[in-house]
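Just one protein chain is left out here, and the rest sit where they should.
On to chain A.
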Amino acid sequence: MEMGVSRRGVLPDNPRPTALAESEPHEEGHEGAGPEALVGIGTAPSHHGELLQGAFEDHGEIRRGLVTLPCSLFGSSATIRLSRWEPELSVRPKWKTKSLSAVRGVLGALGMEGYGGRLELHGDVAVGRGLGSSSSDVTAAILAVLSATGRHLPPERIARIAAAAEVATDPLIFDRMLLFAQREGVVIEDFHRPAPSLEVVGFAFDDQGLDTLSWPPARYTSWEIECFRALRGLLRRAVEHGHLAELGRIATASARINQRFLPVPRFERVLDVAAECGALGVQVAHSGTIAGLLFDARRPELERQAALAGRRLRELHFSDQWRYNAGSDNHASDVRQP
């Protein structure tokens, strides 16, 4: 399986990538005549909503922030062809203008504003479900530019460029657990640990999807804001000790607070199913239409638990389901269908 940035030419048929940067310029062109072009390819995975989303103190200010639950089931791949002689930048599909803004942003950061060219995006991340299709495209596009130009930017800089292009972005460029301010694109707290090895039985609860960015941001009460403080305290401990059960509790508490803003139909029934199947918790895309039951992948009863969860969720008419492992060490080849 091809991962991260791949150079020129062939796209993987079914990209299930991890965002990764490489740095070698790729120049094409006819010797001695005609413009030379820089070509690069970048890929980025999707995510599965958030383990935690809310408002958090950052140096005395309260900022919106989230902890992404990574998902390598789906991904985006971007190919860029840049040239100093091209007058304009364009994108295909045409409506993916955020990725185009991201290309402008990264060219600006590299001092290459004069370049034009063409960005092509391919991917299988469903739009409007909260799987991060837009973040995935934008991150892949930025990585493609870096690949084409042979330049390097730190992940913090890439995240800010993505946030500026997107209004709110998920930190797909990082390979570890973070509390991330999705609107400013800055790290509120770095937990310095890889994503947890949680087994996720995911499901969709609305086939329509929604325009994730036109959805009004949640207005949290003061109790909720202080409760996020408590959740953050447990998160530090859970990440440090690798306590998956505690991560499950955090996800459920965060999902519960979010019910006021974007409810999951039959949420209480989903909680019952989670308890019956021995799930660690219920996790949602806080501005999307997917959710998941979280399991400890190391438990011998996992297969039985996941199968029961799938059955019970179907009984609640959540028949569009999938399953994967969110751990950083687990690549796409580990994907099993329920």
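The criterion applied here is as follows: a contact is a pair of C-beta atoms (placed from the backbone, for glycine too) under 8 Å apart; a residue touches a chain by one contact, two chains touch by 3 or more; residues count from 1.
Everything below uses one rule, namely that contacts and distances are computed from a predicted model.
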_UniProt protein name of the chain not shown, from "Cystathionine beta-synthase", "Glycine cleavage system H protein", "ABC-type polar-amino-acid transporter" or "5'-Nucleotidase C-terminal domain-containing protein"_ = "Cystathionine beta-synthase"
*Candidate in contact with the missing chain, chosen from A:Arg193, A:Arg266 or A:Arg299*: A:Arg193
*Looking at the whole complex, which of A:His152, A:Arg236 or A:Arg304 touches the chain that is not displayed?*
A:Arg236
*Using the touch rule from the top, list residues of chain A that touch the missing partner.*
192-194, 222-223, 225-234, 236-238, 243, 246, 249-250, 253, 256-257
